[in-house]
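Below is one structure; the comments refer to it alone.
Removed from the display is one protein chain of the complex; every other protein chain stays in position.
Letters A, B and C name the chains as they come in the text, with residue numbers starting at 1 for each one.
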Amino acid sequence: MISAISFGIGILLLALALWTVVVRDTFAAVAGFIPYGLLLTLAWLVLRAVDVALTEAAIGAGLTGALLINAASRLHVTEAAARAETPGLALRLAAGAASAAVTVVIAVCLLHLPEPAPTLAPDVARHIASTGVGNPITAVLLSFRAIDTLLEAIALLFGVVGVWSLAADRNWGGRPGFAQIVNPNDILVYLARVLPPIGVVIGIYIFWVGADHPGGKFQGATVIAAMWLLVMMSGLREAPAVSQRWLRVVLILGPAIFIVLGLLGAFMAGAFLAYPDGWAKPWIVVIEAALLPSLAVTLVLLLVGPPLRPEVHT
Amino acid sequence: MKTAADVFTIVAMLAGIFFFVAGTVGLLRFPDTYTRLHALTKADNLGLGLVVLGLLPQAGHLVVALKLIVVWLLVMLTSADVSQLIARAARRQETRP
Amino acid sequence: MADVLIAVCAAVLLMVAVGLLSVLRGPTRADRMMAAQLFGTGGIAALLLVGTATGVEAVVDVALTLAVLAAFASVAFVKAGQQTEGEAGKEERK
Partner (left out) sequence: MNVFQLFGLTAAVLVGLGLYGLIVNPQPLRKVLAFNLTGNGVFLICAVIAHRGAAAGMSGDPVPQALLITAIVVSFAASALAVGLMLRRFEETGTNSLSADSDAGSGQARANVESR
């Protein structure tokens, strides 16, 4: 039965992917990409990767959709000109052949995966008790492969630096996004008043259960980030000016605490990012709690883009 | 007792499917954006509500059941608002010269 | 019971797929945005059904996340529409 539903999901996934590649109108392609992200969430669930499903639900279905819809709307005027540059039939055929070849190679490889499947699950199961957390994914992210998570947090920070560096000189230090006119009776304002309190609670809940069940800081931070963005989009609050000190402190707080605790581990436990015996759980909780606001702010800043208006001093 | 719960689930699910079918038929048959939006947000929400209702007896835990209900309430809240927003956006597009 | 839930899920997914075919064709952008909305409801139903059928209790948390965020892209669509209107004011209708 489950394979029947997987078949349906696979077909639908490919149909939507095909739609986003071949349809003429970019907005239509993006509109197809959003349900595609939601469908991917279903695929992760069928593949029993619940933590990944949660991440996809938050990022793929929520934030990426908003990012692309906004870009497609703004870039709409350039579309006709770009369409004229579509390469000729020969190149299209060559590209099709190359892509088909890649597909076949990957498919053949995947049908001949080694038996039995190599797995690290027994190793994780053996050592998970030393971390004090119950969710193996959290144990991997914050203990066994903590260096990956640290580098990811830093990579996201570089992403924000990259986005900010796109600001025009005259706008540097200013606010991202255009000035908005708020109509207090708008239904969007109502939504932005009702949903965020609930959303923030759900975000913190998902962060909190991450220790023992699917969930964690990335997913929780994304939900919180989306709530803040909703408030900004409704016009109730403006995006913060990028020169604000508190903003920058929150941005680096998570990675900084991560590095400090990692260095402390080098002294107390003999290796960078090693946790002293019996202290693993509290350290993990501290790192996760520090990363949560940093990640939320990082995601918000990535989505709102570079500053577009100079800061007005009042 | 177990069978009574299962029967309840199946009945609720069938009713839920009915509304999903109705919503899709509406999407296919209705002539303009507003009526399609109406079909989508009303029928599908009721469908989801009935599916949630059917899942309640299958939820192993009271907390899970409560969360299921919260999911439905949240979807109702957001989709009611979003349908209004989309309808207004469609109207703005229409009245533009 | 699991098989029943999966069958229901298949029915819901089929309906969502047919609905998608219809809304993605347009003609207006508002129609296309309904695709996100359609999957917001139908997709959550399918998710809950698959999760319950396969005994993944945490599926409710995934559904909660989706329920909070499903509206997000549509809100971005409406806002972007308002902004480009203010900027350029020209947007073809198909």
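Here is the rule we go by: a residue touches a chain if its C-beta (ideal position, glycine included) is under 8 Å from a C-beta of that chain, and two chains touch if they have at least 3 such contacts.
Since the model is a prediction, treat every value here as computed from it, not as a measurement.
A.B. asks: Taking the complete complex into account, tell me which visible chains touch the one left out.
C.D. replies: A
A.B. asks: By the contact criterion defined above, which parts of chain A meet the unshown chain? Give residue numbers in ascending order.
C.D. replies: 2-3, 6-7, 10, 13-14, 17-18, 20-21, 26, 29-30, 33, 40, 43-44, 46-52, 55-56, 59-60, 63-64, 67-68, 70-72, 74-75, 78-79, 81-83, 85-87, 91-92, 95-96, 98-100, 102-104, 106-107, 110-111, 113, 117-122, 124-126, 136-137, 139-141, 144-145, 148-149, 152, 155-156, 159, 162-163, 166, 168, 216, 218, 298-299, 302-303, 305-306
The working rule: only the chains that are shown with their structure count from here on.
A.B. asks: A-B versus A-C: which has more C-beta pairs touching?
C.D. replies: When A-B is set beside A-C, the one with more contacts is A-C.
A.B. asks: As a quick test, compute the distance in whole Å between the mean CA positions of chain A and chain C.
C.D. replies: 19
A.B. asks: Indicate the whole-number Å distance between the mean C-alpha point of chain A and the mean C-alpha point of chain B.
C.D. replies: Inter-chain centre distance comes to 27 Å.
A.B. asks: Residues touching two or more other chains, restricted to chain A: which are they?
C.D. replies: Residue numbers touching two or more other chains: 188, 191, 195, 198.
A.B. asks: Going by the touch rule set out above, which residues of chain B reach two or more other chains?
C.D. replies: Within chain B, the residues that touch at least two other chains are 74, 78, 81, 85, 88.
A.B. asks: Flag every residue of chain A that touches chain B in the complex, lowest number first.
C.D. replies: It is residues 187-188, 190-191, 194-195, 198 of chain A that touch chain B.
A.B. asks: Under the touch definition given earlier, write down the residues of chain B that touch chain C in their complex.
C.D. replies: Residues in contact with chain C: 6, 9-10, 13, 16-17, 20-21, 23-24, 27-28, 33, 36-37, 40-41, 44-45, 47-48, 51-52, 54-55, 58-61, 64, 67-68, 70-71, 74-75, 78-79, 81-83, 85-90, 92-94, 96.
A.B. asks: Quick check: in the complex, which residue numbers of chain C touch chain A?
C.D. replies: Interface residues on chain C, with respect to chain A: 2-3, 6-7, 9-10, 13-14, 17, 20, 24, 26, 29, 32-33, 35-36, 38-40, 43, 46-47, 50-51, 53-54, 56, 58-59, 61-62, 64-66, 68-73, 75-81, 83-84, 86, 88, 90-91, 94.
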